[in-house]
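Excluded from the complex is one protein chain; the other protein chains are retained at their positions.
First chain written, first letter: the chains are A and B, and each begins at residue 1.
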Amino acid sequence: MKRAARSVFPHPFLTVLLIVSWCLLNNSFTLGTVVFGIILGFLIPQGTAAYWPGAPRGIKAGKFISYLLLVLWDILVANVQVAWIVLTRSNAGMRTHWVTVPLEIRTPEAITILAGTITLTPGTVTADMSDEGHCLLVHALDAASPEEVRDEIKNRYERRLKEIFE
Amino acid sequence: MTGTVIPEILIAICLLMGALFMLVGSFGLLKLDSPMKRMHAPTKASTLGVGALLLASMLHSFAFDDGSLHEILIMAFLFVTAPISANFIAKVAIHRGRDMPTPEPPKDQTWSTLDVPAETGSPDAPEAPVRG
């Protein structure tokens, strides 16, 4: 039964995402749009399944949603902090640092989400990744020390992503 | 009349917040003095700025109309693409700029942006990667 469901919907998250975005694009939640969304959610993953054979399995959806809410809250707080720094500090008063964050996660999807989270949250931008994928290069706008930024990223985001993906 | 007062105040707060963040983003773009510092102001403030404006638009449609949620699509799209374009612009700043040399990665050879074979590098790139 589970294998049959897997062959009809090879990427269940993509299917749900397609149905939701089709309904949002039409801006209606009637039966007709949902049915057509399900048809799209069946056809598009089937047609493109050959291009992503190694999609991660067994993502913990509940923890992922709580991670998204945490990131949204951090973005809000972060934006206010960065706006305050930009408005009040002089250029010379900002303590900018390059921060090297060594990575424990190895899944490409998890690293992508971590890099996106770092860029969206306050005062830090992911600038680059080492060529073998063992660490991220992060630029911090205003931080007391590079170690503080690194520890916060590792404790707050990477630990949770490790739980979600591995 | 009294039924529409609270939504209007909420919409007004969202509008002012979004416009303020957009203004701060552009102000930071103009004020900060090095290319890597300038990355921080617009990519963040503008994302929340557009987010608050779209939230105001959604609140307006629910308060005075049938209600629509499709602004979520724009918001989700911007939140997903903002890190990617920020990453590309940061790579350009590292590749071309010399204002702040990058540190060495602890274990690996180099950063992936600087790992460019000489023949595929852009025509006017520096001859050797900029090192600290």
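In this section, a contact is a pair of C-beta atoms (placed from the backbone, for glycine too) under 8 Å apart; a residue touches a chain by one contact, two chains touch by 3 or more.
What we mean here is this: contacts and distances are computed from a predicted model.
Enquirer: Name the omitted chain as UniProt records it, choosing among "ATP-binding cassette domain-containing protein", "Anti-sigma factor", "Sugar ABC transporter permease" or "K+/H+ antiporter subunit F".
Expert: "K+/H+ antiporter subunit F"
Enquirer: Can you pull out the displayed chains that the omitted chain is in contact with?
Expert: B
Enquirer: So that we can see where the missing chain sits, which residues of subunit B does it touch?
Expert: 1, 4-5, 8-9, 11-13, 15-16, 18-20, 22-23, 25-27, 29-30, 35, 38-39, 42-43, 46-47, 49-50, 53-54, 56-57, 60-61, 64-65, 68, 70-71, 73-74, 77-78, 81, 84-85, 88-89, 91-93, 95-97, 113, 120-123
As a convention for this text, only the chains that are shown with their structure count from here on.
Enquirer: So, what's the distance in Å between the C-alpha centres of subunit B and subunit A?
Expert: About 15 Å separates the centre of subunit A from that of subunit B.
Enquirer: Which residues of subunit B touch subunit A once you look at their complex with the stated criterion?
Expert: Touch list, subunit B to subunit A: 20-21, 24, 27-28, 31-34, 36-37, 39-41, 43-45, 47-48, 68-70, 72-73, 79-80, 82-84, 86-87, 90-91, 93-94, 100, 102-103, 105-113, 115.
Enquirer: Subunit B touches which residues of subunit A in the complex?
Expert: Touch residues, subunit A against subunit B: 21, 24-25, 27, 75-76, 78-79, 82-83, 86-87, 91, 94, 96, 98, 100, 102, 115-116, 119-120, 122-123, 125-132, 134-135, 137, 139, 141.
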